[in-house]
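Of the protein chains in this complex, one is absent; all others appear in place.
A, B and C label the chains in the order they appear, each numbered from 1.
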Amino acid sequence: MSSTFGRLFTVTTFGESHGGSVGVVVDGCPPRLRLDVEAVQHELDRRRPGQSRLTTQRQEADRVEVLSGLFEGRTIGSPIALVVENTDARSGAYDHLKDLYRPSHADWTSEAKYGFRAWAGGGRSSARETIGRVAGGAVARQLLGALAGIEVVGWVSSVHDIDAEVDAATVDETAVDAGPTRCPAPAAAARIEAAIDRARRDGDSLGGVVTCVARGVPAGLGAPIFDKLDATLGAAMLSLPAAKGIEVGSGFAGTRLRGSEHNDPFVVGDDGRPATTTNHSGGVQGGTTNGEDVVVRVAFKPTATINASQRTVTRDGDEVDLAATGRHDPCVLPRAVPLVESMMCLVLADHLLRQRAVDVLPREPGDVPPPV
Amino acid sequence: MSSTFGRLFTVTTFGESHGGSVGVVVDGCPPRLRLDVEAVQHELDRRRPGQSRLTTQRQEADRVEVLSGLFEGRTIGSPIALVVENTDARSGAYDHLKDLYRPSHADWTSEAKYGFRAWAGGGRSSARETIGRVAGGAVARQLLGALAGIEVVGWVSSVHDIDAEVDAATVDETAVDAGPTRCPAPAAAARIEAAIDRARRDGDSLGGVVTCVARGVPAGLGAPIFDKLDATLGAAMLSLPAAKGIEVGSGFAGTRLRGSEHNDPFVVGDDGRPATTTNHSGGVQGGTTNGEDVVVRVAFKPTATINASQRTVTRDGDEVDLAATGRHDPCVLPRAVPLVESMMCLVLADHLLRQRAVDVLPREPGDVPPPV
Amino acid sequence: MSSTFGRLFTVTTFGESHGGSVGVVVDGCPPRLRLDVEAVQHELDRRRPGQSRLTTQRQEADRVEVLSGLFEGRTIGSPIALVVENTDARSGAYDHLKDLYRPSHADWTSEAKYGFRAWAGGGRSSARETIGRVAGGAVARQLLGALAGIEVVGWVSSVHDIDAEVDAATVDETAVDAGPTRCPAPAAAARIEAAIDRARRDGDSLGGVVTCVARGVPAGLGAPIFDKLDATLGAAMLSLPAAKGIEVGSGFAGTRLRGSEHNDPFVVGDDGRPATTTNHSGGVQGGTTNGEDVVVRVAFKPTATINASQRTVTRDGDEVDLAATGRHDPCVLPRAVPLVESMMCLVLADHLLRQRAVDVLPREPGDVPPPV
Partner (left out) sequence: MSSTFGRLFTVTTFGESHGGSVGVVVDGCPPRLRLDVEAVQHELDRRRPGQSRLTTQRQEADRVEVLSGLFEGRTIGSPIALVVENTDARSGAYDHLKDLYRPSHADWTSEAKYGFRAWAGGGRSSARETIGRVAGGAVARQLLGALAGIEVVGWVSSVHDIDAEVDAATVDETAVDAGPTRCPAPAAAARIEAAIDRARRDGDSLGGVVTCVARGVPAGLGAPIFDKLDATLGAAMLSLPAAKGIEVGSGFAGTRLRGSEHNDPFVVGDDGRPATTTNHSGGVQGGTTNGEDVVVRVAFKPTATINASQRTVTRDGDEVDLAATGRHDPCVLPRAVPLVESMMCLVLADHLLRQRAVDVLPREPGDVPPPV
């Protein structure tokens, strides 16, 4: 089940770049959702390489095909299989890599785990696996909209040492996708664009941070112990390629505050329910959403594929110099935005359905009413 | 299943501080492990409040009782139920809190989720729930030792704005537990101790970071997609009370490096297998261990319980001032160390068993041999 | 997780007869259920040995203790830990069995699986494990009542070659528990009682069949593929000790009918929804309930413990004669009734909650409305 994510709303991804197709089986999507397949395609287009000179120049059409799960435009409660064909597998491009281990790639660990590896294209660790996540996330996004009016927006909040200030309460996809960096703060975006260009020229690569907000999330999603919303988000985000860290709300910076500064005071909100005047909690308290915006930050390391010469060892145990020459993404951050958003959508869809199976018994006098 | 963690080696915790007992059912522990119950007790003692003036003065004996799963000192492949009685439930201590929501606690979110809450003692969000994790983690730790010689050490690496430099390759429990801060760098420890004392006097609280290393982990644990070791660690650590962030290896700081700086060069290790000269990867590449030390950092927010006056709202929807007067921990960091270690042990035990079910077929010529 | 049953409403049982306690952790029970602990005790009393001369004369009080999960009489959405102490562990009673394998017991298979076994009391295969199921099932039964008015009744429908005719539509617990056989057909009950007495005198044992009906089950529970209600019932019932077969509706006898005889014609029911004039389907069509009574039959083999001399082998590999002299149940059927009912309750509670997470989106014109 290591390719499955979710408890009730689940995705099972499959595929490698050397194989015929990649895709996803979405199981547990409730029936009667009018699925907009073009909206799924739109998210895949946002993930697709070759969108700008900032990302890898691989050209892949990545057209999604729906194999099952719909009838007359609606979901029928059955698994939705979504498949994308592999069309740009360049035979021969990986031949020189088959007998050694690229530093900070999954080459060695794949072999340590499985005894051998599918060296053409990175095997299961190919970035093409994320197509399945994005397709599944796009279904989840539509469910979130239909069920609860939740909207999810991610953006590039830093690249290398360049930080952007963005208002999580108001930023939208139009602003994010206005430029090739997916950083909606224009001044920072310009600097980021220059930095990525420079890294490409140097044959080097850059990392950064994607921030993602979910707005309109009702209070009560998550659970007190192992299914804390934070915990599920942790599993989700750290399952993304190149992710090395995640923060919910104040994160590591919050450890530099005192409790009296960090606590989010409660006031009575517009809807009469408790609201907070600050959001250090990132919308989650005790593992459960409190009705405020859910905010996470995800750290992505600099791409492991670079064009500089590097020390490594061969499968035969010899130490050698490797000079990579393949196509590469000097910075994955712009394309990581739809990935982070997809995982956020998957997490929320699952918890939203789970809460439906929790809040089933009548209330007694004095109990808190459900969200409207 | 929201109180269950793990796929093959699982823990199911139960209990609240207002109830009779807290505990854990460990299922999936392999048979024939000679379980050292005193070693389990030792970890519970490390978690216990009242160990020093730095932590809460609640006095709880927390003696573990084994209800099942052992025969003549060995595990029998059956669930191991471990229970600790609640003895310090001060009736009345929470009466003044029952009708309002403490800021940045789980009071409001519990009610939003469940419609009401067990207001005496924090209900399921009581810190006493972690007794079950520590007991289960202590079983996992013994399994890790018996199966693979893995050792797990955690320590306080920062409190508020005080950072400690500690060598993850050599630090051990003796050094960690030498002082009340569980920070094994003496100069930093002294400053941390003073800072915590100051916070207590101020009626305030501090957060910080726990770092944890697992040494001796064989290459090949984890999986490429949703069961990346990083992902399971993310779920594990962000399920801890007050945790707001986790990093694996270089984490957020790694996003400030270029790929040429961040990549970990391979050389031939002492055992003839690939080794890295740096460990920005934190022992995990492509979601799978590479044979280096696994290193994570977990951010804990400052304790929400403080003695300062705070704005909040009541269950009736009135805005009021709350002045907490209860016993509180000005800094949970020292007691968080065994929690982080426990979750690390649980994660590794589960992945270690899972790999046993993966690596079952014979190798062909040219395949990589299994770890010795 | 092999001691856990259920997806959303889950039970995790623990304990052996040689250990201190047996019990169950019920996780996923919705909050706000007023739990009647005496009703839980009532089901445990029905399971308890020594109720009549027909069953084993072991004397166990089996008082249930609630360790967690309740507050002021209501469930709080947390795990409910229920524990029963072992008080009748007769040390020494099993000494003569420790070095051989009782035929058709779990002695040999336990050792084959685990390498050794807890020979005192049968280890994990002790019938006392079922205490946890019955306690958990009693919680589920209360949830079924509160949520949907579902009632579950089981009875002994055959013992050895004696069959009883019972009307599944009307039989109730009062009729079932009127006599020691739990067979509500008086004439058959008398013959069964005599047959069990005879078997006891002969040092032999008898098997039989328990039938169980769930009435008031709404249409729509279950799922089309692996989570067919029949499939979950199959897993549930064949997990009971000594169970060797299960039928849903017409079962094996139905294979002797032609389709034109077996199909259940639809008519318009009292509530305007489709109803069937026969119930060969046992309330389940295509894996999903159709609104009719759910009916299953479970086959229990004759108890393996008998007092006759039997051929077996020792742990050292010698062929020997074994003459059992322990306390034994000549027929488990009367005590199996609450076990079957408990598993039925657990299955339905889980599927009922799961359906709450399926039926969440609005209907369009022409869609079938939800059950009232």
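Here is the rule we go by: a residue touches a chain if its C-beta (ideal position, glycine included) is under 8 Å from a C-beta of that chain, and two chains touch if they have at least 3 such contacts.
Keep in mind it's a predicted model, so treat the numbers as computed, not measured.
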Among A:Val37, A:Ile76 or A:Ala253, the residue in touch with the chain that has been omitted: A:Ile76
Selected from A:Gly123, A:Gly251 or A:Pro302 as touching the chain missing from the view: A:Gly123
Those residues of chain A which, in the complete complex, touch the missing chain: 1-4, 7-8, 10, 12-16, 18-23, 25, 27-28, 31-32, 65-71, 74, 76-81, 83, 113-118, 120, 123-124
Positions on chain B contacted by the hidden chain, ascending: 8, 30-33, 77-78, 146-147, 224, 353-354, 356-364, 367
Those residues of chain C which, in the complete complex, touch the missing chain: 1-5, 7, 13, 101, 103-106, 108-116, 123-125, 129, 158-161, 199, 202, 204-209, 218-228, 230-239, 241, 243-252, 254-268, 272-274, 276-277, 280-282, 284-291, 297, 299-306, 308, 310-313, 315, 317-319, 355, 358-359, 363-364, 366-368, 370-371
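We take it that only the chains that are shown with their structure count from here on.
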Geometric centre distance via CA averages, chain C-chain A, whole Å: 44
Distance between the centres, which are taken as Cα means, of chain C and chain B, whole angstrom: 38
Between chain B and chain A, distance of the C-alpha-averaged centres to the nearest whole Å: 25
Set of chain A residues in contact with two or more other chains: 224, 358-359, 363-364, 367
